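One protein chain omitted, others in place.
Let's turn to chain A:
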Amino acid sequence: MARSNEVNLNECKMVVPLNTWVLISNFKLAYNLLRRPDGTFNRHLAEFLDRKVPANANPVDGVFSFDVLIDRATSLLCRIYRPAMAEEPQPNVAELEKPVAAEVVPVIIFFHGGSFAHSSANSAIYDTLCRRLVGLCKAVVVSVNYRRAPENRYPCAYDDGWTALKWVNSRPWLQSQKDSKVHIYLAGDSSGGNIVHHVALRAIESGIDVLGNILLNPMFGGQERTESEQRLDGKYFVTLRDRDWYWRAYLPEGEDRDHHACNPFGPNGRSLEGIKFPKSLVVVAGFDLIQDWQLAYVDGLKKAGQEVKLLYMEQATIGFYLLPNNNHFHTVMDEISKFVGSGC
């Protein structure tokens, strides 16, 4: 646990705008209140504090949204975001599931972050991000409200991701005109990025085509303490101790961080050689303490002959993509747009 607080607080102040600092520090503070040393989580307080927004079937800035219960048994909800058609200022609400119009419409299945324990599909920060992705990629975005830890450990989040993928893949109204298939991309930040990888694996095994994976500051780890973890511990909003807490909350009891969910290219991982894995866009923030694991992930993909593009944003901290007030944000959004736009 970092001792020299003055230094730490000052360092991260230097690299982010004031409102970002306030936002992320607020999360850090709140999250500290929620994690209990015994591994339990104050879920009531977490839900109370989380700022949520309802869906809105009336378009705002050209995007409308609605929620769909895709699995009653697990109460699995997804929020669907669609672009409003230019000619209709207000879509006829009966036409929420109107077939997508264009030749090719990317459908991005999005998994929000929160280290497997925090946030929801209807959290304000993620609602904002998903709306942005619609306009950016001219896509339909499906944000999955997956079950969270510690109440629901591995593999619940992956199971929910898989359910959502199957659901999306089987919607006639999401099929692109060109080939009557759903053009699916998987995207996620933090734990959501981790989920992207594992859901993509299942997709391969089951023959569902995923056109691309987008991992924003994905959450990976391992038993070893890496150089970046030691160097950056406590310096930019995140501590090793809290990372450890979240892995203990998500992984099956008794498992360590070399479990393949946490460390997909580690001692218990599987090789992706010879497998038709989707192309990946991996974004790593230079001030993220787990970057060594993220870079190892990229290496693992490369060694297996998979197509991967790394975007290393040197001066970025976690959460830089939540507010559009920095250059990294815009760079990354451009790259995402190109990634989804090409080879659909």
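In this section, a contact is a pair of C-beta atoms (placed from the backbone, for glycine too) under 8 Å apart; a residue touches a chain by one contact, two chains touch by 3 or more; residues count from 1.
Following the convention adopted for this analysis, contacts and distances are computed from a predicted model.
Colleague: When one chain of this assembly is omitted, its UniProt record names it as which of these: "Auxin-responsive protein", "Protein TIFY", "PIGS transamidase" or "DELLA protein"?
Modeller: Not shown, but named in UniProt as "DELLA protein".
Colleague: For a quick check of understanding: of A:206, A:325 or A:342, which residue touches the chain that isn't displayed?
Modeller: Only one of A:206, A:325 or A:342 touches the chain omitted from view, namely A:325.
Colleague: Which residues does chain A use to touch the chain missing from this display?
Modeller: These residues touch the chain not displayed: 1-2, 5-6, 9-10, 13-19, 21-23, 25-26, 28-30, 32-34, 36-37, 42, 44-45, 47-49, 51-58, 60-61, 66-70, 72, 75, 77, 79, 92-97, 121-125, 128, 131, 145, 322-327.
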